[in-house]
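Of the protein chains in this complex, all but one are displayed in their positions.
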Amino acid sequence: MGKRRSTAHPYIPNSARAAKEAMLREIGAASEDDLYEDIPEALRFRGRLAIPEALASEPELRRHVEGLLAKNRSCAESLNFLGAGCTQHFVPAVCDEINARAEFLTAYAGEPYDDHGRFQSLFDYASLMGELLNMDVVNVPTYDGFQATATGLRMAARITGRSEVLVSRAVSADKLSKIRDYLRPRIRVQLFDFDPVTGEPDLASLEEAISNETAAVYFESPSYLGVIPSCGDDVSATAHDVGALSVVGVDPSTLGVLAPPADYGADIVVGDLQPLGMHMAYGGGHAGFIATRDEPRFVLEYPSRLFGITSTSVEGEYGFGDVAFERTSFALREGGKEWVGTAAALWGITAGAYLALLGPQGMRELGETILQRSHYAAKRLARIPGVRAPRFRGAFFHEFVVDFSRTGKSVTRIHRALLRRGIFGGKDLSSEFASLKGCALYSVTEVHTKGDLDRLADAIEEAVA
Amino acid sequence: MGKRRSTAHPYIPNSARAAKEAMLREIGAASEDDLYEDIPEALRFRGRLAIPEALASEPELRRHVEGLLAKNRSCAESLNFLGAGCTQHFVPAVCDEINARAEFLTAYAGEPYDDHGRFQSLFDYASLMGELLNMDVVNVPTYDGFQATATGLRMAARITGRSEVLVSRAVSADKLSKIRDYLRPRIRVQLFDFDPVTGEPDLASLEEAISNETAAVYFESPSYLGVIPSCGDDVSATAHDVGALSVVGVDPSTLGVLAPPADYGADIVVGDLQPLGMHMAYGGGHAGFIATRDEPRFVLEYPSRLFGITSTSVEGEYGFGDVAFERTSFALREGGKEWVGTAAALWGITAGAYLALLGPQGMRELGETILQRSHYAAKRLARIPGVRAPRFRGAFFHEFVVDFSRTGKSVTRIHRALLRRGIFGGKDLSSEFASLKGCALYSVTEVHTKGDLDRLADAIEEAVA
Amino acid sequence: MKDIPAIRAAQGAPRLRDFHQARWDEPVIFELSAEGERGVLVPETEPGIERAVGDVAASLPRSVLRAAPPALPEISQNRVLRHYLRLSQENLGADLNVDVGQGTCTMKYSPKVNDVLARSPKLAELHPLQDEETVQGILEVMYRFEGFLKALSGLDAFSLQPGAGSAAVYANASIIRAYHASRGEADQRREIITTVFSHPSNAACAKTAGFDIVTLHPDADGYPDWKALQAAVSERTAGLMITNPEDTGIFNPRIREFVDAVHEVGGLCAYDQANANGILGITRAKEAGFDLCHFNLHKTFSTPHGCGGPAGAAIGVTRKLARFLPVPVVTFDGRRYHLDYDRPDSIGKIRPWYGVAPVILRAYAWVRSLGPDGLREVARVAVLNNNYLLKKMLEIRGVSAPYAKGRRRIEQVRYSWADLTRETGVHSEDLGLRAADFGVHYWTSHHPWIVQEPCTLEPTESYSKADLDEYAAIIRHVAEEARRDPETVKTAPHRSTVHRNDPSPMDDPRQWAITWRAYRRKLRETAGSGRRKA
Partner (left out) sequence: MKDIPAIRAAQGAPRLRDFHQARWDEPVIFELSAEGERGVLVPETEPGIERAVGDVAASLPRSVLRAAPPALPEISQNRVLRHYLRLSQENLGADLNVDVGQGTCTMKYSPKVNDVLARSPKLAELHPLQDEETVQGILEVMYRFEGFLKALSGLDAFSLQPGAGSAAVYANASIIRAYHASRGEADQRREIITTVFSHPSNAACAKTAGFDIVTLHPDADGYPDWKALQAAVSERTAGLMITNPEDTGIFNPRIREFVDAVHEVGGLCAYDQANANGILGITRAKEAGFDLCHFNLHKTFSTPHGCGGPAGAAIGVTRKLARFLPVPVVTFDGRRYHLDYDRPDSIGKIRPWYGVAPVILRAYAWVRSLGPDGLREVARVAVLNNNYLLKKMLEIRGVSAPYAKGRRRIEQVRYSWADLTRETGVHSEDLGLRAADFGVHYWTSHHPWIVQEPCTLEPTESYSKADLDEYAAIIRHVAEEARRDPETVKTAPHRSTVHRNDPSPMDDPRQWAITWRAYRRKLRETAGSGRRKA
């Protein structure tokens, strides 16, 4: 035991004594302690860190961490219907292969020359998303859809010079919390209603709330409650009428079959890339996109990096680099737009690969398959006495609200019964929306087979009986 | 459903109709069928292949195959003491990273220039093994240790011009079967005994069997029964005395602490790389090494490829290429030495990385740790009434024979009880060696903690009670 | 028989690497499209479902349907993979090179075993809303990891929610805002003080959070200016947000006095500990009196940078600020772990769910693989490496390490090539690009560009003496070449994947093109206008 203590650590080459001594000699220091000369004694931590002893060998480390992970029960081992902003889709093996490549995984911020691959793959990504969204400008991803939304709204405020945004009530409480925190310093957040029957944006409520001070109207397709707005152009027109921008959050996995928001008047389109090839990873698969038309008043308001294409000193060679870098906080500190930093580039590369793999046909088929499966699920559930599915009449894609309120059983109780059968029921909405007590949001995608959906229906039938 | 039938398959780009038509036009054929003009109608298979319909989408495929794999219960989920030629060691993550690299995984037989990495990493491998074995020549791996042994013996026969080999009885029945099949055409296989008490080679039995017709004496360290021969130089000397070669099979994971066979007179050293960074993979982790001194009479008898170092047209550049290629069946067909073909190069690269990671200190510590754990296990088992462990008095490394015969219970019965407790007991030797009825071969390595070994002992204690 | 090692030794000690980066000359992905090719197939709906629901898409309102399929390319799986594998080779990556040139970014070794653990389906396939009972393992990891950070900082409560360092800085600014608001001083306390050598995000994020920024410049020795700080604090001060050691590698020895002065006027102090690698276990936020701090998991805690994320960060606060942390927080009742949402004073959500779980898991594993002694060794060797490289660098003619002459640096050094530029006309950027021809590079640092012709080197603990010697030899060679043959340096790189960009489109709205479709359109427009002009 003791004998190994002097062993160099595999991650710290110069913890080997020979190197250490040679280097100390070279720099003329007696020990590493001398190098901390600028840290006053009063600031020195002289205790022992309250951290467990090292598991220095890989087998010990793996045994420990895998032991912890074994306490989880994953969606691979269960049948999952949770969505609500993080969706279980199939992840092609090629996506994982690409984002596991050491070069992509461990690169960071090299130049366009030595990191050409990063620049090109993110340009490829933006270009693929541009087609999906029918937009000419797409950012290098920001952290997640929440951030993309909040930034999209701040961009709108800067572009219009106004300081109020109208947000559909059919967004998640969490996202609304993020928006409020992020806009608080300068921008008022007002809500407008959704129609209690269809779940679509309530145009009357919007008209009532909108004014000349409105910078942006924000709504989603599908909404948090799963509903696809059929009146997108009316909402956008209402915004445009008062000089506001239409900001739309969209699930990109829908766009093989559903119209891109640009087609119904969106000026700024935002959302999350997680459905496009990222594992859920307990919420670790998120990345935010922001897309606009190619107009300087939009482009110059992005805080994110934007990669553009150019020529190089070699004829026929593609080069890539930063567009309008002087916008950023890297260049201007507090004078830049919000800030830029490490975000979620690897998921941008992955989403690009996903779109390239799926192609136009694949994205269409994905959408069709999901529509059929989710509608089948709703139909099956609707046959269960006391269960209403979908709760709203508006069109839906992969998610829909299931109303258990007439079963006489709480969502908690029903879901506990499902859990015992290895099924993760959808997100309980009871406390999130006063009007949706006894309701839950179910997500059905291409990963669910008919057998899975029948199993769900049977289990619910038993649970509510 | 039907609508997708015309879809191109992701693995077959030119199954897309447009490409197919363009190409057929270009080559002047009406359909692919025309291209089979040389295959007579009578040879045409006109039926439908009795193969299940495609699971063309990845999620369907994964669900199916993972469903099959889920029927296995692995050593990661159980406590395993099986060895007997396939050993559960820890595999560093870096080894898996390297052999998963697309370039290594999918390369094959490029030139020394465009596959420089393959050549260098296999030269690195051979060089690292050379140090471990104290030998100057190491082949690009052959299939597995069985093949290495059988080829080593044929090499010895060619080198000596003789046609009989003496093989220790303490080898596995399977390996002996392989040796017999492989040597049958030209070489007689005779056995010599091991000492029933120590388990070491029985020198008297060897003396008796050896003659001027003996090409080689083959024994192992450790033997199949786990025993480390302390009389290696006597065996080698006995062989050398009659002009035979000493061929030794060695477990390379022992060589941080145990003497390499070259140090006790071995002329040809053979074995399996599986312990050096390969997963067991139900027997998929094997690769065979053969090592000798650097003398033409040895080198020119290798059937495998041998990579050597050279200079190139650029000063200071390392080049690598085939040494003495004209030996091989690629060059000479039946005139070559045995044959060469696809074997297990990737595991050679991996074993090289493993040795580079472990280094001299790591290999020593690995050996010490295994020795301590296996001896602890034997000691614990020996305390159980009726259990004898180790069965042989000779020194042992990771494996030892446990004798249950005095417990009054069969190995089968004891092991079934262990299995119910999630423990895989060692290899039952009852039918393999008449003298070892009621015995089993237990393998203990660095992956077993004290807790694991105590759990084993407790479980056996219960099982034999 | 040539003695190649001897020849190589004669070529230099250390010898310059005869490098060329992979160059695949790949088209933009749209150019790979071939009609009808497919990359992956989607599961077909079972007949039973089709029968039950029919053609759902057709039944949706026309207005929600996409008119034409998106103009994505059609590419076989093999070709998509090949494209990205080739692009991957055209990237350096910390795994591939001696990555000490991205100073301030703490490019260190990201152990592969931690990646393996993070990719386990036991984590990858967890939905963040699963019942707590089914996610006890990952909650335990989070809870324990917060404990490690408490030990490393001395602060009392942590949240792992922020997605990266800047998001953490923003969250801390939000907490400062919430704290003052809770005391009715929101309108009064509008100023955040920072230093110019603190990371730019301290200024930018605080600004985004609504504050006015007061920036302190260094004194003559390069230390944050104590007089300036005294002049800056007032009843308008909301807080101090500061990096230490600063991006110059200089540690502010008066940090405690700075903190006390801000406290004196009622402000809070947030410690940007993204530069903590060199001081782990040596000095902590607590001893310096800070109220808040943050760590970057993708820097100090070794999680990989992923071409710019996903990353992760942690914010820590003293007891009195704990109630403002983002929701939810992980709690432990002695038996089970929970997510506590019931926190009325919280600033709310910073990002979806509870943090970037795979990054947290990697960071957890990294700490466990080092233990308390190993963490201190990380810091000590990082500082040793930095001062060794400093010594080697200063032996090169034309470079200097401005400020704090003769003093040791902590984790990195901001160097200046001003002398060399004056002498040769070669700029720092050129030198960095020329270094790329030898398989390493450096960047010219982010704002502020006060240090002339800067570069920032940060060797961390991950590189060996031989690595640092090689790096210094390359930089020495390039600097000497700038005198001997400046043209070669100014036109570099020559052996990277690609060559110098034409920068002109990048700031010109008529030419910039951020997507392929925009590029094609502008080419058409230019061609059109060209024709019109002609």
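Observations on the model:
Which chain is which? They are A, B and C, in the order written, and residues in each are numbered from 1.
By definition in this document, a contact is a pair of C-beta atoms (placed from the backbone, for glycine too) under 8 Å apart; a residue touches a chain by one contact, two chains touch by 3 or more.
Everything numeric here is computed off the predicted structure, so don't read it as measured data.
Taking every chain of the complex into account, the omitted one touches A, B, C.
Touch with the chain that is not drawn comes from one residue among B:Ala345, B:Leu381 or B:Cys439, which is B:Ala345. With the whole complex as reference, residues 1, 4, 7-13, 16-19, 56-60, 92-94, 96-97, 102, 309, 311, 314-318 of chain A touch the missing chain. Touch with the hidden chain on the side of chain C covers residues 1-3, 5-6, 8, 17-25, 27-28, 31-32, 34, 37, 76-79, 81-82, 85-86, 89, 95-97, 109, 111-112, 439, 462-467, 502, 505, 510-511, 522-523, 526-527.
Going forward, only the chains that are shown with their structure count from here on.
Farthest from chain A in terms of Cα centroid separation is B. Computed from the mean C-alpha positions, the centre of chain A lies at a distance of 46 Å from the centre of chain B. Each chain gets one centre point, the mean of its Cα atoms, and the points for chain A and chain C are 19 Å apart. Between chain B and chain C the centroid-to-centroid distance comes to 44 Å (mean Cα coordinates, whole Å).
Multi-chain contact residues of chain C, defined as those touching 2 or more other chains: 37-45, 50, 74, 77, 81, 85, 111, 113, 115-116. Looking at chain B, one finds that residues 4, 7, 10, 57-59, 92-93, 97, 102 touch two or more other chains.
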